[in-house]
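I have a structure I would like to understand better, so I am pasting it below and will then ask my questions one at a time.
Complex shown without one protein chain; remaining protein chains in place.
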Amino acid sequence: MKILVTGFDPFGGEKINPAIEAVKRLPDEIDGNQIVKLEVPTIFYQSAKVVKEKIIAEKPDMVINVGQAGGRAAITPERIAINFQAGSTPDNSGKGPKEGKIESDGADGYFTQLPIKKMVTAMRKAGIPAEVSNSAGTYVCNHLFYEVQYMRVHDFPKLKAGFIHIPFLPSQAKNGRLPSMNLDDMVKGLTASIKVAVAD
Amino acid sequence: MKILVTGFDPFGGEKINPAIEAVKRLPDEIDGNQIVKLEVPTIFYQSAKVVKEKIIAEKPDMVINVGQAGGRAAITPERIAINFQAGSTPDNSGKGPKEGKIESDGADGYFTQLPIKKMVTAMRKAGIPAEVSNSAGTYVCNHLFYEVQYMRVHDFPKLKAGFIHIPFLPSQAKNGRLPSMNLDDMVKGLTASIKVAVAD
Amino acid sequence: MKILVTGFDPFGGEKINPAIEAVKRLPDEIDGNQIVKLEVPTIFYQSAKVVKEKIIAEKPDMVINVGQAGGRAAITPERIAINFQAGSTPDNSGKGPKEGKIESDGADGYFTQLPIKKMVTAMRKAGIPAEVSNSAGTYVCNHLFYEVQYMRVHDFPKLKAGFIHIPFLPSQAKNGRLPSMNLDDMVKGLTASIKVAVAD
Partner (left out) sequence: MKILVTGFDPFGGEKINPAIEAVKRLPDEIDGNQIVKLEVPTIFYQSAKVVKEKIIAEKPDMVINVGQAGGRAAITPERIAINFQAGSTPDNSGKGPKEGKIESDGADGYFTQLPIKKMVTAMRKAGIPAEVSNSAGTYVCNHLFYEVQYMRVHDFPKLKAGFIHIPFLPSQAKNGRLPSMNLDDMVKGLTASIKVAVAD
C-alpha cells in the first residue's frame, strides 16, 4: 500500500507547525507500506489543489491529512468533513475564507473511510492520549478534509481518506494554559494509527 | 550544594506516579551540585517524617518535593504552603486527612524560598510549559510542602525548600480529557528548574 | 407559523432536565406564531417516533428540538446532524445505542434549515451567551436531530428543523466544576432564537 500523509506549514504567527514536523519524522515505510510525505500550504483551495496534484502523481491508496488543533490534549482522528467554511483569521495567503459552502454541489457531510475507533484504541495502547473527534471545525483543516472527500467521490472512488488533528507542541504552550504533546509522542501516535489503518 | 529531591509513590488507583518516575531519572549531579533522591509515601504526616529523617541524615542545602497535579498542563512551582488539610480520598494508609490545621501552632502560610519565577522562565526557555502556582491544594502535596517549611522554621533555619507540581503522564490521560506531559520533558523541566534554583 | 418545540425528559441520574423545563416556560405565542410544546423520552428511536406523530398531528412549519449539553457554557444551535450513534450510557429504556449508522440509507450528515448564525447574534444581543456548535455529539440529541432531518427529506419536505443545546442549570452544577445557566436566561435565549428563526 502507498499512503500519502500531508502536514500544513506554519500558520497564524506560530513559527512551526507540529503537523508538518510530525509528518516529516514519520518513517518512510510502515509495515511494508510506503509513506509519501507532503507539506501543504495553510491556504483555502490552494491546499486542496496541491494534494490533488500529488494524488494524481503518486496514486496513493490512502490519504491522511494532519493538522494542528491548538487546545486539544489528545490526537484526534476526525469522523466527518462538513461542507462549510468560516473564520475571521486570514490564511497564509492573507485572506480569510468566504463564509459558506465549500462546494456548491457537495454533500452536507462526508464520513472518513479510516477506521478511527481502532486508530484511537491503538494509540492509547501505545500510551498516547487519543480520542475520536466529531468536528474538524470550519477552518482550513476541515476544508482540506472535505475537499479530499469531494475528490474521492468524483475522481478517486477507491481512495480511503481521513484527517488527524494533533495538539500544540510543548514549546507552543509556554504558560501551560493550553495542553500540549511531545513531538516524539505525536510521531508514535501517528505511526500506531497508520499501522491499524493499513491493516483494516 | 546538596539538593534533596523527593517524589511520591503511586496513589489513588494509578499504577505509576510521574513524580517519583521523573525524580528517579534526574542526573545525580547538576552543575556540580549533588542530587539526592528519595521516594516518599503518599501518606499524611508519614511523608513528612520520612523527609525529616533524610534531612537529618543528608544535611541538604535545599529540599524540592515533587508531586503530581492531575489536570494541569504545565510544570508549576508552588508559591505558598498553607496550614490546612482536607480531602475525602483516602491516602495510601487507607485514611483521609483529618480536616483542619496541619500544625496547631504553625503560621497560616509559608512562602517557598525557591526562585519560582526564575524557574518558570528557565523552563519555558527550555521549551517546557511552566507557570507559577498560587495553590498547592489541601491534600498530601500541600501537607508535605507545609511540613518541610514548618521544620525549616523550627529545626533547619538555613534550609531552602519548595514544591513543584507536574502534570499527568500521557499514559495516564488515555482519552485526552486531561492534559499530560512526556516524562523526558518533565525531567528536562525539573533539571532546568534546579539549575536556576542552585544558582540563585 | 406554527413551531413545534420539544424538550427531553430527565436522564442519567439527573432529577430534572433543563431542556423540558425551559421549553415548558416558553410563551404559547411568539410574535404571532404558535408555539406547540412536547416532552420527548430520552430514548433512541422512541423519541423520534413521538416527534413524528406530533408532526403528523400538528403539521408545524418548524421543529426545534432542545437538549442538554452538560459542560457547555452557552446556548448552542447545532449546524449538522450526523448519521452515527454511540455511547456507553444507557438511555431511559435502560439500553445504550447500537453503535453505528442511525439510518442505513441516510446521508452522512444533514445541515439544519435554521438560521443558526442569526440566532446566535440575537441571543448575544439579548445578553445570553451563545455560539454555533459544529457537533451535537453521537448520543440521543444528535439521534433525534438526525431523525427529524431524515423525516424531512422523506416525508415533510417543507419542514424547517434544527436542534439547540442548552447548558446545565445552576442547581445541577453544585461545585461549579462545570458551567451552568439560569433557567430564565435559557428561556430568554430560546425566545430570542425563535423570533429570529421565524422571521428568516
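Each chain carries a letter (A, B and C) given by its place in the written order, and its residues are counted from 1.
In this section, a contact is a pair of C-beta atoms (placed from the backbone, for glycine too) under 8 Å apart; a residue touches a chain by one contact, two chains touch by 3 or more.
Just so you know, these numbers come straight off a predicted model, no measurement behind them.
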Displayed chains contacted by the hidden chain, counting the whole assembly: B, C
Sole residue of C:76, C:112 or C:191 that reaches the chain not shown, by the stated touch rule: C:76
Of C:82, C:102 or C:130, the one touching the omitted chain in the full complex: C:130
Hidden partner interface residues of subunit C, rising order: 72-76, 124, 127-131, 170-171, 173-182, 184-185
Residue numbers in subunit B that touch the chain omitted from display: 79-80, 82-84, 107-111, 134-135, 137-138
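The criterion applied here is as follows: only the chains that are shown with their structure count from here on.
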Category of the chain touch graph - line, ring, star, complete, other: line
Interface composition of copies subunit A and subunit B: same or different, split at half: same
Whole-Å gap between the CA centroids of subunit B and subunit C: 47
Chain centre separation in whole Å, for subunit B relative to subunit A (CA means): 38
Sites on subunit A at which at least two other chains make contact: none
